[in-house]
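Our next item is chain A:
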Amino acid sequence: MTPQEIAALITERFGSRILESKPDAINPWSAVEPAAILEVSQFLRADDRLSMDHLELLGGVDYKDRIEVVYVLYSMKHRHRYTLKCRLPREAPVIHTVESVWAVANWHEREAYDMFGIVFDGHSDLRRILCPDDWEGYPLRKDYKAPKSYRDMPV
Partner candidate 1 sequence: MLNYFKNLGLGSVTVLKSMGVAWRHLFTRSVTLQYPTEKWTMPERSRARLFNKIEDCIGCGQCVRACPTNCITIKTEKRGKDEPEIFASDGTAIKLRTLTYDIDMALCCYCGLCTFSCPTHCLTMTGEYEYSVYDKDEHIYHFAEDKLATSKAPKEKVEIA
Partner candidate 2 sequence: MEVDYSGDVMTLNMGPQHPSTHGVLRLELKTDGEIVADAIPHIGYLHRCFEKHVENVDYPAVVPYTDRMDYCAAMNMELGYVLAVEKLMGIQVNNRVRCIRIIMAELDRIASHLIAAGTYGNDIGSFTPFLWCFRDRETILDLFEETCGARLLYNYNWIGGLMYDLKPGFEKRLIEFIDYFEPQVDKLNTLLSDNYIFIKRTAAVGILSPETAISYGVTGPNLRGSGVKFDVRKDEPYLGYQDIDFEIPVGKGEYGPLGSCWDRYMVRIREVKESCKIIRQAVAQLTPGDVHESIPKRVKPPAGDIYMRTECPRGELGYYIVSDGSLKPYRLKVKSPCFTVMSAFREVSRGTMISDVVAILGSFDIVLGEIDR
Partner candidate 3 sequence: MESIARLLQFIPRYDALPGIVRALLPVLVSCVVIFAALAIAVLFAVWLERKVSAHIQDRLGPMYVGGWHGWAQTLADALKLLLKEDIVPASADRLLYKMAPFIVFLGAFAAFVVVPFGASSFVSDLNIGVLYIVAVGSLSVIGIIMAGWASNNKYSLYGGMRAAAQIISYEIPSTIAIMTVIIPVGSLSMVDIVNAQKGGIQHWFLFRNPFIFLAFIVYFIASLAEVNRTPFDIPEAESELVAGYHTEYSGMRFAFFFLAEYANMFLVASVATTLFLGGWTQIIPASIVPQLVPGPILFFLKVLVIIFLQMWLRWSLPRLRVDQLMYLSWKVLLPISLVLVLSVGWLAVYW
């Protein structure tokens, strides 16, 4: 399926919950309402025309006014790719987990939590993954200031 068809399909299915679609961009994407992410993911995974069974990448991007969660999806069956984006408020980024759809999301979401402080609702094991458990702040946010010391050790 071409990106245009995918965009049309999910817009048809979810209507206004797909906020914006850019299937012609160099990396075709659709912005999804955060509350609908689980439904959209389940649809993308289960629908036979799409069967996006491979979550290639899940990551956050800090756009200073908002935090985006990016889902790059791929279908091993149809060999097509599509990107979903969810825009979250910067102060309290909360979104539902897609762990139940793709098992790999577990670690990816932990990493996004670790780096951006995005809270994934319903995640089974939301701990920091790369930084130490008692690390303060979310390093990949644009306003992050690196601490001078950690547990009395100079950083």
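Per the selection procedure, all candidates are chains of the complex that A comes from, given by their letters.
Here is the rule we use: a contact is a pair of C-beta atoms (placed from the backbone, for glycine too) under 8 Å apart; a residue touches a chain by one contact, two chains touch by 3 or more; residues count from 1.
Just so it is clear, the model here is predicted, and its values are computed rather than measured.
Screening 1, 2 or 3 for touch with chain A: in this complex the touching candidate is 2.
Here chain A touches candidate 2 in the complex through residues 25-27, 29, 53-57, 59, 61-62, 70, 72, 76, 79, 81, 83, 102-104, 106-108, 111, 115, 128-132, 139-140, 144, going by the rule given at the top.
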